[in-house]
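Every protein chain but one is kept in place in this view of the complex.
Our next item is chain A:
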Amino acid sequence: MSGAPMEAALLLAGVLFILGLISVLIRRNIIFMLISVEIMLNAAGLAFIVAGSRWVQPDGQVMFIFILTMAAAEVSVGLALILQIYHQLKTLDSDAASFMKG
């Protein structure tokens, strides 16, 4: 088995994850932060697919289905939270929601 695509694919997963992480850290728009979390989840799923492909086992793809389900649930709840924040604060700035009040 030639190792080159496997290592390159793991590297791709790492690069995508780091890009998503950078975006979460530098962005203040809350929708962009949600998109970046999606990128990071996708990169984690890619790493699972690579591992499952390396050992020719279905477990990696099963884990990817779970990650997909989790991402769908997460984005729906996250978008509902964004709608609430926008209605309460009239802005998408994540720093505006830094206080906790009832």
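Keep in mind that, in the parts below, a contact is a pair of C-beta atoms (placed from the backbone, for glycine too) under 8 Å apart; a residue touches a chain by one contact, two chains touch by 3 or more; residues count from 1.
Just so it is clear, contacts and distances are computed from a predicted model.
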item	value
Protein name, per the UniProt record, of whichever chain is missing from view ("Acyl carrier protein", "3-isopropylmalate dehydratase small subunit", "NADH-quinone oxidoreductase subunit J" or "ABC transporter ATP-binding protein")	"NADH-quinone oxidoreductase subunit J"
Positions on chain A contacted by the hidden chain, ascending	1-2, 4-5, 8-9, 12, 15-16, 19-20, 22-23, 26-27, 29, 31-32, 34-36, 38-39, 42, 46, 49-50, 52-53, 56-62, 64-66, 68-77, 79-84, 86-87, 92
